[in-house]
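Omission of a single protein chain aside, the complex is shown with its protein chains in their original locations.
After this line comes chain A, so read on.
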Amino acid sequence: MARVALIMGGALIGGDYLLSGCTTDTDKKKETTKTKSADKAPPKLAEVLDAKQISFMNEVGETILPATKTPGAKAADVGSFMAVMVRDCYTPKDQKIFVEGITKLDEAAKKQGGKDFLSLDAAQRTKLLTALDAEQKQYSKTKTLEQPNHYFRMFKELTLLGFFTSEPGATKALRYNPVPGKYDGDVPYKKGDRAWATT
């Protein structure tokens, strides 16, 4: 069986996940007679991120993984993906860190250049997030299980996961083949060829 995928050298914050799913029929809703109680839709959870924060996170995501010759994180709407993940998969403690992280990021922006994040140009945004990523890497290196997670690690993890498993990420930035049909364990590779979306 496929094993848990690890991201950035450690367990994903908010629980691990499987790289999953594929094939041709995109929206084949099927009737089912399942009656297990656990299958019933869980109670609707309160939203953690509002539209403004989602839009903010799309900008953060686009800075981490910008459009190049292929689409970037904003095209995949990673902000909306983050809103779902933070709402459903994060503990209340991590939710708080995430939401407060948005303010902290803005504070760091102001400290760097006197402007909030959305007012920075692309180069300034990249510079800021590069510094924040160095900070979170340093912090995470010595962090114990009990110590709080770093908000920027969350931002980056969810950006990567959300983008590379999204339709534009999987099919345009990476290569996706829902039904390979065969296996060849020795095919030529040349620098620049895109990686497979799922392994």
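Note that in this section contacts are C-beta pairs under 8 Å (C-beta built on N, C-alpha and C of every residue); 3 or more make two chains touch, one makes a residue touch a chain; residues count from 1.
Methods note: contacts and distances are computed from a predicted model.
S.K.: UniProt name of the unshown chain, from "Sulfate ABC transporter ATP-binding protein", "GMC family oxidoreductase", "Hydroxylamine reductase" or "Acyl carrier protein"?
M.R.: When "Sulfate ABC transporter ATP-binding protein", "GMC family oxidoreductase", "Hydroxylamine reductase" or "Acyl carrier protein" are compared with UniProt, the left-out chain turns out to be "GMC family oxidoreductase".
S.K.: One chain isn't shown here. Among A:49, A:65 or A:102, which residue touches it?
M.R.: A:65
S.K.: Mind pulling the chain A residues that touch the left-out chain?
M.R.: Interface residues of chain A facing the absent chain: 1-9, 12, 14-28, 30, 32-39, 42-43, 63-66, 68-70, 72, 84-85, 88-91, 126, 129-130, 133-134, 137, 160-162, 164-167, 170, 173-174, 176, 178-199.
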